[in-house]
Every structure is written in structure tokens, then in C-alpha cells.
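Left out: one protein chain. Kept in place: all the others.
Right after this comes subunit A.
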């Protein structure tokens, strides 16, 4: 197996006496979409800014294709393309001018025309940056991240502020980018996005990696990997539900009961229903989403999860 394209070990960054990033370690393998997922303020952006060489770590090591992003900044910028959170372009610069300008920064840039075509910007080439929609701006930033023919791109909160359709279009683009052989480091706080796109995810909370796994692995390891919902033909006693094994939570709304648990919970519930001769109308058993896993991993309020059923 080739060496990881990005390696972060024991990364620490302190602002005003507070460790925003506190011992983060992960490795991104070539050709994967690696997600950095976490709540707002968890230290995601600071982490990837250290990978991009825009910030100097207080401790730990960061390597991109074996290079130090700070000491070897010029060389790292040639293999790593970046889309930054909250950065803009000159308002009166057109799409074409921006692509040509950034192409001139690299020794062997991609041709901007097919790139603009692929990103759906071909008919916008004469449009000024300030006149682009949010989705078009983001696509232009993807194009600028790719114009230098990088081996890895870092995309930070790419789809924030996009409408659902634009977001889905962008997801397809990111998959295309990966399929073209470019490794993707994706920062997001959207579960659906991480679940759909990422091969592996590092969940960061309060400056630490609290879990690192595939989306399925993260979901499977939660206390409540299965969601069961049904409308019982006769009301069930709360105590019976509370006694179900491996139950994480139970809620009732308008006669419909939703349980979070595991396969054990499902088995026990079916036994319970049979014993009481209760019919479960519209019974749905579904896998939990990354959402549930994420809340499980990042919510540190005492007694909140694994709590008693409602």
C-alpha cells in the first residue's frame, strides 16, 4: 500500500490559552474521500488550515506527500489544491480571468476550458465573480482548487449555504474529482454529505478525534444503530418498553412509538408484541443514520445518551 498522502500526528493549535486543536491524528490514503466531521467550533477548519500550510501548528507534525506544509509551503501548494471557507475573489474578475490567473500560478496547469465545462461554468466564463450565484461561486472555487492538477484537494464546508439541488450537484462533482484520481479531504458538518461521499470519516469534537471509521462503521458502533417505529393496536405500558434490552431511547407521538436500539431490541420487541397479542401497524425497522451516530459521539452532556426511555 502506498504511503498516506496526508499524515497528521498529534496536531495541537492553541489560541488565547485554549487548545482549539488538541492532539489530532489521522492519515488520508491516496484516492479516498476522507471526511472531517464535527460540530461548529470543533477545530475542523483549523486542522485543515494546518494541512494547507496556512497556520503553523503549536505541536505535532503534518505531512502532505511527505512534505511539511509550512517549511515546504511552495512545494506543497503544487500538489494540494484548496477551497477555503469564506474566501472570495476580486468582485469584478470574470470566471475566465480567474481561471486563467490561477492557471498561471502553476507550472503544469489543467486547461481551464474543459475544467469550466465539467463544472458547468462554460456559459459563465464572461460573468464577473460578484454576479455569480452561491453554487456557481463554489463550483468556481472547486475549479480553482483543481486548476493546478493537484494530487489532493481540501474542500472546507463546500456546500454550506447551497440549496438542496446545488448541494447534490456538488456532491456528484466531488465524486467525479475522486474518480479522476484526486484524493479529497472534505470538511463538513452535514451528516448526509459525509455519509454519502466519504470513504472514511474522522469525527472531531472539542479539538480531538473522537472516532475514525467508515460511515457504516461509525453507525454500527453507536448504542442505537437501529431505529424501530410502529403504531401499536393497543397502548403499550412504558415499563414494558423500558425493559427492552439495549434500548437507547423511546419516544411516543400521536400513538406512534419510535425506539432507538440494536437488533437485540428488535428481537425483544417482536417477542413482547406477540406475547401481548399487539399488532404493530406500519412497522418500520431502519438503520440509524450518521446523524444518530454523530450525536452519540459528540454529545457530552451528562446523562443525555443511553438515558432512560421517555
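Observations, loosely collected:
Note that in this section a contact is a pair of C-beta atoms (placed from the backbone, for glycine too) under 8 Å apart; a residue touches a chain by one contact, two chains touch by 3 or more; residues count from 1.
Going forward, contacts and distances are computed from a predicted model.
Of the candidates "Methyl-accepting chemotaxis protein", "Transport permease protein", "Copper-transporting ATPase" or "Septum site-determining protein MinD", the chain left out of this view carries the UniProt protein name "Transport permease protein".
Among A:102, A:171 or A:230, the one in contact with the hidden chain is A:102. Between the chain not shown and the residues A:82, A:182, A:244 or A:288, the one that touches is A:82. Checked against the hidden chain, the listed residues A:61, A:90 or A:233 yield one contact partner: A:90.
Residues of subunit A that touch the chain left out of the display are 52-54, 73-74, 77-78, 80, 82, 84, 86-93, 97, 100-102, 104-107, 144, 148.
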